[in-house]
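Only one protein chain is missing; all other protein chains are in place.
Moving on, here comes chain A:
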Amino acid sequence: MAALFKARKALGLCLSGCRGFSALAELPETHQLLRQTCRDFADRELTPIAGKLDKEHAFPKKQIQDLGAMGVMAMEVPEELGGAGMDYLAYSLAMEEISRGCASTGVVVSVNNSLYIGPILKNGTEEQKQQWITPFTTGEKVGCFGLSEPGNGSDAGAASTVARQDGEDWVLNGTKAWITNSWDASATIVFATTDKKLKHKGISAFLIPMPHPGLSLGKKEDKLGIRASSTANIIMEDCRIPLGNMLGPRGAGFKIAMQTLDSGRIGIAAQALGIAQASLDCAADYALKRCAFGAPIGKLQAIQFKLADMGVAVESARLLTWKAAFLKDSNQPFTKEAAMAKLAASEAATFCSHQAIQVLGGMGYVTDMPAERHYRDARITEIYEGTSEIQRLVIAGQILKEYQ
């Protein structure tokens, strides 16, 4: 009997894996249509303004509203709550195409989908979902995710932000750092310690509307890249919220954060893919047009080898990203693959954008061409939502588990 169950389970896994593999060769029709729609949107609405958004550090408000109308701001959310009801593969495709047009817009979309809506969808009560998800599906409002602090990024378990119960309220004190969307958001999830003695099992998640008494924002960080998205500290000084604003059970905060980042990794991998692809597009196009030594430089082996290496980096990271998405969509463990995807894609983004500048030569160094912006945008992908070092630890941990 047990053998029968095992065999059936293995067959099930094999079948979904087989569906996955054939889809690697050719995406399902809906996904192709979705990808084309997002590509058209990015080409027409994002690429032409990406340079300006970057220069002016301007939040792409209209574009986010348009994306909301299309359903892109809440892709995984069921239609009853106002979302698009699509799977993570669709989300990865959309993220890549949008980020290819504008990496900043990509990160705004990613944070709203994966880091803000994601945990509420998974851990929220029905009322919380209605209150905190539905208004954030249209592009009118975006949310953010407050985990990192000035004193701890990778060391997420050491949260020094505290929450104490006071009557019918929670009162939060502390500072969160590096929060994407902060200056443009209407709500945030914040992780705070509710029981210091329990260490990382004493952290809980909270929902805070923005603006809110007791919550203030630090200065907008002046970043190297993804400048159209706002990044700042969130400061809570006796910030009072109702008891009903706790997300998930008390003490589950760390687990919620880690699960959220697992999924968020796939979105960020897709964002990095978009940047890498945009760099490759820029370099290949230039190589066909720029002439030196009597012919387009695309004829020279030195350039060809660069383009080949860029192509391999992007395509392999893309397949890793799609695989992680498949596994998540078929409810299989995907932690290792998501970490691999994020690591590979972010390193592909920095590699491709670096090489793109090299192919463009002097033109790669000036703002007339987008290569320098891709270079600056790419760099953060190796840092946020889990540094490359953390990804390596996660991957190694998963690998070693397989051998125990």
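Convention: a residue touches a chain if its C-beta (ideal position, glycine included) is under 8 Å from a C-beta of that chain, and two chains touch if they have at least 3 such contacts; residues count from 1.
The rule we apply is simple: contacts and distances are computed from a predicted model.
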Hidden subunit of the complex - UniProt protein name among "Electron transfer flavoprotein subunit beta", "Sorting nexin-1", "Glyceronephosphate O-acyltransferase" or "BRISC and BRCA1-A complex member 2": "Electron transfer flavoprotein subunit beta"
Contact partner of the left-out chain, one of A:49, A:72 or A:171: A:72
Omitted-chain contact residue, chosen from A:85, A:157 or A:296: A:85
Contacts of chain A with the absent chain, listed as residue ranges: 29-30, 33-34, 36-37, 40-41, 66, 69-72, 75, 79, 84-86, 90, 94
